[in-house]
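Not every chain of the complex is shown here; the ones you see sit where they belong.
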């Protein structure tokens, strides 16, 4: 096994002070082989971590990598050669362990790992990423430093050019860096780089996925997957539904959705759901929602707070439309239900 | 009357294997005249249906069409001449009857018919369209085959160009093909080609319209019009409201909204509404919602499921904020209400 965490060879965009605004890695590597790393470090400083690359360094990298007999190394050699020819600012990132990113190229490598499905949400440390990433104007002329934007906008107008500012954010949209296989994303402005979109997932126009969050397999997503939220295989999120994120509102509870569950349109959850759960359209369940737990005979088992049901499977959440009471119905008997609750706590 | 269903003369985009990614028809024809079709078939194969056109064929088409004395034929002649000069891949589509699309150019012609308001939602057969349409990267450099995208993205980066991937979907946004008269669409990423947007409709930023769905006249749309849903003249959809589509959740019930109805903000419907109905902001009515039906004196007529009120007019749906019960109030007497219910069933 590799003693290194990850490696990225790519290029990026600078502001006028040669500071990185973004970086792009065509084929990032998780657990790069020791041979490959040793070859790179033979022509770069031994402690290289976020290393800008000039043309000569790129050519040297291409040379040493081409000598290694693995498809992985040949691919990186080709990348190095292309960067050398392009004259664009190259960058080499080597992460020795899985700690929070310290530089823009490191942060981008970690976000690439997620969106390339090399790591799942929560598997790579992202502590400090908000402090590392600059706020950027993402425009039709590429990323622009906000301090340089007004002049760029005015010069574009004077030249009769269009400069569309499509986002002002620390995170770019994922699809400008990675489009994973087997997905549809109707409005890509709503999926940040660092999202993990499972094979077979469709994100409709009202869907949204934050970084460090996503779907593990086939899903129809028409609602919002907040930062940190993971949705299991076969689960669907109805139009406009909400999942509370760790960044806002969800507090310490990490929200997730198991397999084959359904959150209805305009509904919402502040607790994790297990498998085969349903939340009725329009119903918002927060951790503190007091509800009536009903057994498989529709008999009241007890009143409790939704957080006590966190992560349990085979639950249907609904608001009784005759009484207004929030109910949770299950296909289990009262005895089985009480046992499950004890295990859960 | 024409014996042909529709005709489209236009151009499109190919992938590297000369397969169609999309096609564009400046002036598609519903029920093209027999003369016009005969002229076209005089220079094309007799069984032409989705016919790629080379420069010579376009010139021949322009010639025979120009000899027909109708504005319709002159317009198509001009189109053929322009395609011939452009050197772009031309395409001729002739639909002999209204069956499901078999090719990409056929599917695009049908979607054009809808968005040009030549047919209303549900009037043109779309069976099989998901299988016919490839999933495409819609980019600032035009449609790109997903298999070709990673290399295109990397080459663009190497060249210092911007390649923005704005959507990954089978359906493009409507306005890149058709902008019907008398509409506003604040964020066009939210209206798919194949939507039918009535004259006088405004789609605000939170509005959405799927293909084979739309508005028949003046409407303010700040909510989501799902596939198959039709909204009548003078009806408004409040911000973030939901209509269950035939593709997801709505099951076999085709949802529609009559005239002068209002669905409140963050509300939703799983049943069709008649005319002059109101659904209170924040209330989701599914087909199975049990509710209290109140007459014009606010007296309870009976409890029933919302699906029994499908398509009825002059109803106000609300949740009683003191009791939590969902109520449906009407301006009819209990007797009239019961009669209406019997007719409805």
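A and B label the chains in the order they appear, each numbered from 1.
Just so it is clear, a residue touches a chain if its C-beta (ideal position, glycine included) is under 8 Å from a C-beta of that chain, and two chains touch if they have at least 3 such contacts.
Bear in mind that the values here come from a model prediction, so they are computed numbers and not experimental data.
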item: Copy number across the full structure, from 2 displayed chains; value: 3
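Rule of thumb we're sticking to: only the chains that are shown with their structure count from here on.
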item: Inter-centroid spacing, chain B versus chain A (mean Cα positions, whole Å); value: 32
item: Complex contacts: residues of chain A adjacent to chain B; value: 11, 24, 26, 82-83, 85-86, 88, 140-142, 166, 173, 175-176, 179, 181, 183-189, 205-206, 220, 222, 236, 238-240, 264-266, 280-283, 319-325
item: Residue ranges of chain B in contact with chain A within the complex; value: 135, 137, 140, 146, 149-150, 153-154, 157-160, 162-171, 189-190, 192, 208, 224, 226, 240-242, 244, 248-249, 266-268, 270, 282-284, 286, 289-292, 303, 319-320, 323-326
